[in-house]
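Below is one structure; the comments refer to it alone.
The other protein chains are all here in position, but one chain of the complex has been omitted.
== chain A ==
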Amino acid sequence: MPILEAGNIVKVYGESGQEHSTTALKGLDLSINKGDFIAIMGPSGSGKSTLLNILSGMDQPTSGVVTIKDEKISELKGDDLALFRRRELGFIFQDFNLLDSLTVKENIILPMVLEGKSADEMDKRAVYLSGLFGIESILNQYPYQISGGQQQRTAVSRALVNEPGIILADEPTGNLDSSSSAAIMECFEKVVEELSTTVILVTHDVFAASYSQRVVFLQDGAIHSSIQKQGSRESFLKQIIDHQRTFGGASHVF
């Protein structure tokens, strides 16, 4: 039974039909089950971020419906939407989206603070997550004092803090070295296996994508193809690289 369903999603930036308008998504369908781990790949500008924003309700589709846990989120408005996001979804943004005025620890626990959790609970969770990502030594520093990779790990910790049902990540490993990106991907693997959390991530990184169970390829605002993991991660990695090669050839030749 799908936890997330997107039907015929169209997104046009600007007034449709006008000179400056861009059609970023062209009637896209997607269905994701509980406990799925999906990677979305595709060339730059193919609409990956746009799709993720619409799936998470941060942006409205021009037409089409997104349903998460039987809730039509494309019809939810304002505060209901905000509350839904905060309780059911966790986000990791391409640009971290940390608050400069809060320390790393405070950034991590912010969603719990909003939910009015107890201080003990928050402290425990912050300690656990920071240990998991090796940022326990910088908990009291501010975002501008730490490296890009550390900021990203902070953002990942924040996304996981409320134990959401779905995690949406836009290039979570974009700024990380291979060992920290492996740590994050293993963590995703773990929440998928142990908590049956659903993870949807957008990435350019084939190594990161190989942790997922299914890779969906986007091109020009539509799903071009998708491949399912069979066997080990290593063989899946090879499979993705191969697929991307043919796929890349089919798109643009410079």
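The criterion applied here is as follows: a residue touches a chain if its C-beta (ideal position, glycine included) is under 8 Å from a C-beta of that chain, and two chains touch if they have at least 3 such contacts; residues count from 1.
Keep in mind that, in the parts below, contacts and distances are computed from a predicted model.
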Omitted chain, identified by the protein name its UniProt record gives, among "FeS assembly protein SufD", "Sarcosine oxidase subunit delta", "FtsX-like permease family protein" or "Sulfate adenylyltransferase subunit 2": "FtsX-like permease family protein"
Residue, one of A:L25, A:I68, A:M122 or A:V156, that touches the chain absent here: A:M122
Given A:R87, A:H204 or A:H224, the one touching the chain that is not displayed: A:R87
For chain A, the residues touching the chain missing from this view: 58, 78-79, 82-87, 89, 91, 93, 97, 99-102, 106, 109-111, 113-114, 116, 118-119, 122-123, 142, 144, 158
